[in-house]
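Below is the structure I would like to discuss, written out as structure tokens.
Removed from the display is one protein chain of the complex; every other protein chain stays in position.
Just so it is clear, A, B and C label the chains in written order, and each chain counts residues from 1 on its own.
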């Protein structure tokens, strides 16, 4: 396994030992992301207090990239202000967009960079992030759900 | 102008001095052949007696090949029994068909052979012959027209 | 049948001969590699014989037209069409099916009629029928697939019923490798006057295909899956059916007389080939056909069957591997779909790719079949005569590595 390989140690670790994975029963908002082309299906749930993501959790099935990315996402989003979370998502999308010259939006996420050379798997990476994005949309539309 | 050239002396002669060309007013049966792709339009007329083509005439416009072929056709068809005419047409079509190994159906028609290497112009050659074929069909259906 | 030295044939394929490290190309069901002769024929066509096809009166154009029509004759002979004009060049198998769906089915379906496909059809042999059924208020009916991945004709009692108007099935499944009993289906269908379209995208060029023996009404395939170029395929149709078919595309070359209100179509097959013909595509396809014919379709079929047996045994030996489709033997072509327990096929394919093994992971444009198999995707290795046992050993290594990396510890 080379350094270039996308199955970098970090991703494998998150795949085998996912963070913040499990039941979403007591989450304030849950959103689903799916990629029918390959059967990835992820649900993201959050609890929010004072405009801060107090907890971010996920469950679902998918390839290692999809699951590792979801796990990494929950780790980096937790504790962020809503605006910061939005910012992070935007930077992720930019990083994985067609444009070059953009770096990873945080040290913890650098491992995902190895996936950028595999365009067919960008969707796997972004699935969890898009679901979080939709959650933020929902909060904007209905702040009352998170008690704001 | 080489020997291979399709503008063999014979064809040019028939183009410039067409045989049996002109008014079809007193013909028993007249049939039209047209090729909308290039604007060739030929009318063939016949008079028939005792199952013999007493006269075969044509008029119309078209390229030199089309007109020369019509002129040649009238020459070779005149005086033939109906069955002989049918036979001649069949041989022409065979000669110009996809199959090789068939010779011209008569010495007088050999000049048309130079056109066989130009598939796009086969239609020009055959236009007059097809019209005559239709005339023979008509005679078969309605022999009374030619008084038989 | 003289023995063919298949190992030596690998050298005919520059993209296989290239590789350092070697390329284990096991994705021929998606698209085959190209032999040098095909590539050269295309180059030569453009560099030395290029001219517009049809109706040019100068030697270059006449020659181009002749090359184009000669390609049609070659292809017609290859599938044993009754006459050359029963072969229509299309952009792809997909276009050919759409042509029949919109040109034949749309004008022959009544409300309540049925079109039958199978549960294992490729989206290209599914969606066009779905659309035309929806448009004509007809029903799309599905021949089920049994647990061994074969057509379950017993459980499709109305397949030859009074409302059945067309049957469209593949000769070889691009996921399961199943070879369907097309001849048998046609025989039944004939008795009820139901036309049959055969999707031969996976079979033509991989086994002998004889349209007169199959006795089908329509048959389609794509050049790129039979060692030919991209961007060209064909439709075969019986003369009677083609006469009943309206053109999909209108434009240059397919009309006789154009009026302001109405127009009349040219003869068949020109009627179905609007637009400037794909000369280089036709030439490349004909060269591919000649190449395959020289090797011999029976020999190709046997070679792939041998490799398939070996691959099947190799994969079967893994406890973690679940294989789909029929067991090896006559009813299976060189396509093996599988899953590794608890591991997503994407991960299998990615590890494979890193180890120089080209396999496919996904739904393979067969979502209805995935639903039947109860999975969202599979890994798929597909074989052609240019593969060898090393390719299969390399696949075994991939499975070991994948299990090591992603298996439950």
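Here is the rule we go by: a contact is a pair of C-beta atoms (placed from the backbone, for glycine too) under 8 Å apart; a residue touches a chain by one contact, two chains touch by 3 or more.
Keep in mind it's a predicted model, so treat the numbers as computed, not measured.
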item	value
Selected residue (touches chain absent from view) among C:195, C:237, C:281 or C:325	C:281
Omitted-chain contact residue, chosen from C:84, C:293 or C:367	C:367
Among C:5, C:18 or C:319, the residue in touch with the chain that has been omitted	C:18
Residues in chain A touching the chain absent from view	36-37, 117-121
Chain B residues touching the omitted chain (full complex)	1, 5-7, 12, 15-16, 36-39, 61-66, 118, 121, 124
Hidden partner interface residues of chain C, rising order	14-15, 18, 23, 25, 27, 30-31, 33-34, 36, 38-39, 42-43, 46-52, 55-62, 91-95, 97-98, 122-128, 130-131, 134, 140, 142, 222, 224-225, 229-233, 248-255, 257-258, 260-263, 274-281, 346, 349-350, 352-353, 357-362, 365, 367-368
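Operating definition for what follows: only the chains that are shown with their structure count from here on.
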item	value
Pair of chains with maximal C-beta contact number	A-C
Euclidean distance of C-alpha centroids - chain B vs chain C, Å	47
Chain A and chain C, separation of their C-alpha mean positions in angstrom	39
Centroid distance [mean C-alpha coordinates] between chain B and chain A, Å	80
For chain C, residues that touch 2 or more chains besides their own	none
Interface hub residues of chain A, defined as touching at least two other chains	none
